[in-house]
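Notes for the one structure printed next.
Here the complex is missing a single protein chain, while all its other protein chains stay put.
== subunit A ==
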Amino acid sequence: MRQFLLPLVRHLLMAGLLAMPVTTAEAQGLPGVLPPVKEGLEIGTSTTEIAITSDFRGADLTVFGALNNADELFLAIGQYDVVVTLEGPRDYATVRRKERVFGIWMNTQSMTFEQTPESYSIASTKPLTDIQPVAQLNRLGLGINHMTLSPTGYLGNAAQLTDFREAYRRLKVGGGLYQNDTTGVRFVSSSLFRASLRLPANVPDGVHLVHAYLFKSGVLIAQKDLPLRVVKTGLEQAITDAAHEKPLAYGLFCVMVAVVTGWGASLLFRKD
């Protein structure tokens, strides 16, 4: 009986003894002594839905986030970096290049990219290339200059591909649909951060995705995403829906409005 119980007691004792220093070490924040605790990331947005009203001029989205189990020492020396992106709905995008033909400029070459986000806004604690090496950013597809832009079908020469990719990014940034803010994420307390993202006036409607990445000493350790709906409201929504879902009735309605306007004017301004 004794022989039987002894190992069990010893086992329990050992477990208890081992458990004690773990908690104390964690509380004292001694890095390297014990296996690291997995950090967590929580995010929330100021709103889950953005409405495009008739006087819509763009909107700001604030993303709040918290780091769980953050290592005080790493926090103190700024080893945690946060990147927050807001990606619009995806669609094919065709870039065309003009050339002079018989004196006039016309589109001669084109390249279509696979499902790229229609809008893209990124905020980070510091410039992306200071957080990650370029190769790693390309692998993650993180950042305007690193997102995946793969052409459909045809594969032209590499120089041309680079030109078209650059043009795509330039046009998107120029049109305000792609935005980059390298200081857009700020820590408001030791483990709370706030990211500000801008939605331009021409933001596409649909489901957007807020994606937060947490880096610790240049290693991606956690990520989280949240959907954000951008919707046209009221009359704008009704018109868009009608135009796409009942196009025939919508067309008839447009003609009717024209007939009523024209006829009404001729009645209203009749001289006799």
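Just so it is clear, a residue touches a chain if its C-beta (ideal position, glycine included) is under 8 Å from a C-beta of that chain, and two chains touch if they have at least 3 such contacts; residues count from 1.
Operating definition for what follows: contacts and distances are computed from a predicted model.
J.: Would you mind picking the UniProt name of the chain not drawn here, from "Molybdopterin converting factor subunit 1", "4Fe-4S ferredoxin iron-sulfur binding domain-containing protein", "Probable membrane transporter protein" or "Molybdenum cofactor biosynthesis protein MoaD"?
T.: "Probable membrane transporter protein"
J.: Which listed residue, A:134, A:188 or A:239, touches the chain dropped from view?
T.: The single option touching the absent chain is A:239.
J.: Of the listed residues A:80, A:120, A:168 or A:213, which contacts the missing chain in the full complex?
T.: Of the listed residues, the one touching the omitted chain is A:168.
J.: Residues on subunit A that touch the omitted chain in the whole complex?
T.: Touching the missing chain: residues 52-57, 91-100, 103-107, 110, 112, 118, 152-153, 164, 167-168, 170-172, 174-175, 201-202, 204, 232, 235-236, 239-240, 243-244, 247-248, 250-255, 257-259, 261-266, 269.
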